[in-house]
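Every protein chain but one is kept in place in this view of the complex.
Entry: chain A
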Amino acid sequence: MSQIIVNNVQKVFKTPGKDVIALKDINLEIKQGEFVCLLGPSGCGKSTLLNAVAGFALPSSGEITVEGKLITGPGPDRGMVFQEYALFPWMTVAQNIAFGMEVQKKDKAEIDLTVNQLLEMLHLNDFRDRFPKDLSGGMRQRVAIARILALDSPIMLMDEPFGALDALTRRNLQDELLRIWNKLGKTILFVTHSIEESIYLADRIVVMTYRPGMVKRDQYVDMPRPRDPSSAKFNDLKRELGRLVMEEQQRHANDEMKLAAVD
């Protein structure tokens, strides 16, 4: 049975002049424990779709259900990891991780236990009393992941979480994420515009078209992990998906040129 069902979703942004159709006829079924990447160029609506699942911006028509329940707003059953980390700068690492559990009124002993486990799991032990300003980007994203894991939500939504990190830190965190996913069996919906990242991580890659955002290709990745980015199979898929994404990127670029000409 599918855990997340996206049924005929449309999203229209009303702007002065004309309406922009960001999502059109999106139908997706995501199984429990599946690692799904949404892949596409800027403006393809992948973040819009993720925000719709998160409940931040509901669809204009169609519906999204999680475990049979219609999504009407954000909630701790769908934890979100943002590209900008969005840690609360006035809270220490441990306080950031504990906050979601305090909101849920868990008891103190349980919170302490979970915080300690998560600090351990994400190698943050030495940083528990630091403030986010003192941490590197990679460390901050570890805290953001720990904060979501503390919610114990079955679904993790990730909006280009490693986009701002350098290549080595990025690979490091990708491996970390796979390890956690393996251990905890979460369903992950992961937005990225990196083809390689999507192939390295996902069970399934949903390639989206540029405006209006539609599903262009729903591609299963049939490779055992850990995946070797230099293998022939990896690169065949990379070439194939690269072609698809670049078609859309070209439409995006043409659109921008047109806009520039009008200005």
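Throughout what follows, a contact is a pair of C-beta atoms (placed from the backbone, for glycine too) under 8 Å apart; a residue touches a chain by one contact, two chains touch by 3 or more; residues count from 1.
The rule we apply is simple: contacts and distances are computed from a predicted model.
With the options "ABC transporter permease", "Acyl-CoA dehydrogenase", "Fumarate hydratase" or "MBL fold metallo-hydrolase" in hand, the undepicted chain maps to the protein name "ABC transporter permease" (source: UniProt). Only one of A:76, A:138 or A:242 touches the absent chain when the whole complex is considered: A:76. Within the entire complex, the positions of chain A that touch the omitted partner chain are 54, 56, 73-76, 78-80, 82, 84, 86-91, 99-100, 103-104, 131-133, 147, 151.
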